[in-house]
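In this view, the complex is presented without one of its protein chains, the others remaining in place.
As written, the chain order gives the labels A and B, with residue 1 at the start of each chain.
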Amino acid sequence: MSNITEINNEIAEHHSTLANQSTDEDYTILNLGPTHPATHGIFQNILKMDGEIIKDAEQTIGYIHRAFEKIAEHRPFYQVTPLTDRLNYCSSPINNMGWHMTVEKLIGASIPKRAQYMRVIIMELARIADHIICNTIIGADTGALTGFTYMFQWREKIYDIYEQICGARLTTNIGRIGGLERDFNDEVYKKIKEFLRDFPKALTEFTALLERNRIFMDRIVNVGGISGERALAYGFTGPNLRAAGIDYDVRVMNPYSSYEDFEFAIPIGTSGDTYDRFRVRQEEMWESMKIIQQALDNMPHGKYFADVPEFYLPQKEDVYTSMESLIWHFKIVMGETDVPKGEVYHSVEGGNGELGFYLVSDGGRSAYRLHFRRPCFIYYQAYPEMIKGSMLSDAILTMSSMNVIAGELDA
Amino acid sequence: MSTNINIVQAPAGVEGPGFFATSIDKMVGLARANSLWPLPFATSCCGIEFMATMGSNYDLARFGSERISFSPRQADVLLVAGTIAKKMGPVLKQVYLQMAEPRWVIAIGACASSGGIFDTYSVLQGIDKIIPVDVYVPGCPPRPEQIIDGVMKVQELAKHESTTRRNSPEYKELLASYGIE
Partner (left out) sequence: MSEITNEHLLSRLRAQFGEFIYNESTPYELATIVLRKDKITEVLHWLYNDPEFKFQFLTDVCGIHFPEAKGAELGIIYHLHSLANNLRLRIKCFVPVENPSIATITSIFPAANWQERETFDFYGILFEGHPDLRRILNVEEMDYFPLRKEYPLEDGTRTDKEDQYFGR
């Protein structure tokens, strides 16, 4: 326990005795947001403060509510993929893949192993990209801007890989229902191998800058903690839950897309504070690199798409020559394909936890009901409880370490 | 020795030993254009592309936007990046009103320009419904090069703007059409 923490606790105790004596009128109301440099996203917190100590927080969200669930009821299935991009836009491929897997579960398609391994590589790259943002922003909020500047360059390298695969940087619309739209070409393999060769050095440098840095640790150890039981009660998933000590990872519990073939560890923390969340994300980046290496080494041969002609666009040569392919092409683009009726729930491990898709289909061209189980929306409820009794600067760090992405919060 | 650092071209004027005479408009325009301080009003995905633009690969700071300001009083350009929902509209207007003249607005991305792919009941279909916009940068999200192009267009606007434009009746009429005094 460092000196500063002890002083913090003393002040907190002193203030709480004061609080017991003071009345409501003595508190300051401080408005944090919705536009604020340190809340990375637009959400508002009205803080009731007793000096520097936060007594309570009232949250307002919905400043970027774009009605995804209503839009999905009016779009054919393949047009929902660009919507899922914009949920957790820091790791959009994971959202895309999750949606495709949900529809594939509904129609009962079986995806070839090669496509599954390619999906795993893309999803783990997206996870690394998401964790880069979160950890560098934690650093930037404590004043350590160097980590942010150095590590964002590696996001550009990941963007390069995405561009080779699908043509877009951020909102990728990667993959198709039934597999991927094209095979990985040699450039993709070259870029991934270069990334795996060069990123460990940069990650080690970033770790050396921050992980055992005295000032950084003093700022974030024992800040914004939550216990495992409370985290489970609040529906936490993902790195935030694992930092509190519960090893729930959808990739292990309900494996999808051949994750059971890979060997990787699930890092868990002990106290659920900001430092543990930072460490869990660091370790997850190392584990993701291991998974990508294993997928590259064991990449199976075969097709990169399933045999689902009602959903997967036929090859262009066939469309020009074969009547059947032409008809499939027309039906898919016009959205006139038959979908079985039913309801399916599928979840993937997103950058922030269990990203679930609840799809109810009535056989029509669009979903009857599509609900996104968004991890940010569910665990952000616990924020007032996590910051009660801490100082304003600690509240800012807690929020950045929870990785609340506004797109996923409001959908 | 050759260098790839370009010095800004001096405006047309009369030069002599120890003095340079030109019109105030041009001097002020030159100073303003090369020191635009942006206010990043980043709401969603375009905000991440804006962060990439400020990063070292694309580096918006070369264009004079070294110091991003989150306080409207100290900013020149309002960069609206991302979807603006109807709930956020009044907040955006309030931030715009607090900016001091001269101020420019860049709408980055399809959502800020026109509502983008979100033609729904809850999304404002373009920020030009509530504030006057100078430059629209299309894209979903636009590449950092496009964002830099947008900033360069504002630089052009700032360089050639007359110093009395902000007090002119046409400008006041423009603001009045948005309900801004």
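List of remarks:
The definition used in the following text is that a residue touches a chain if its C-beta (ideal position, glycine included) is under 8 Å from a C-beta of that chain, and two chains touch if they have at least 3 such contacts.
Everything quoted here is computed from the prediction, not taken from an experiment.
Note that the undisplayed chain, when the full complex is considered, contacts A, B. Which of B:S35, B:Q125, B:Q146 or B:T163 touches the hidden chain is settled by the complete complex: it is B:Q125.
Interface note: of A:I266, A:L326, A:I378 or A:L392, the residue touching the hidden chain in the full complex is A:I378.
Among A:D56, A:E69, A:D261 or A:D318, only A:E69 touches the chain that is left out of the view.
Interface with the hidden chain, as seen from chain B, comprises residues 86-87, 119-122, 125. For chain A, the residues touching the chain absent from view are 61-62, 65, 67, 69-71, 73-74, 105-106, 232-235, 246, 248, 253-254, 342-345, 347, 354, 356, 358, 360, 369, 371, 373, 377-378, 380-382, 410-411.
Following the convention adopted for this analysis, only the chains that are shown with their structure count from here on.
The mean-CA centres of chain A and chain B are about 31 angstrom from one another, to the nearest whole unit. Interface residues of chain A facing chain B in the complex, by the touch rule stated above, are 34-37, 41-42, 62-67, 70-71, 82-83, 85-86, 89-90, 133, 149, 152-153, 155-156, 159, 169-171, 406-407, 410. Residues 41, 43-45, 48-49, 51-52, 55-57, 70, 82-83, 85, 87-88, 91, 95, 117-118, 120-123, 140-141, 143 of chain B touch chain A in their complex.
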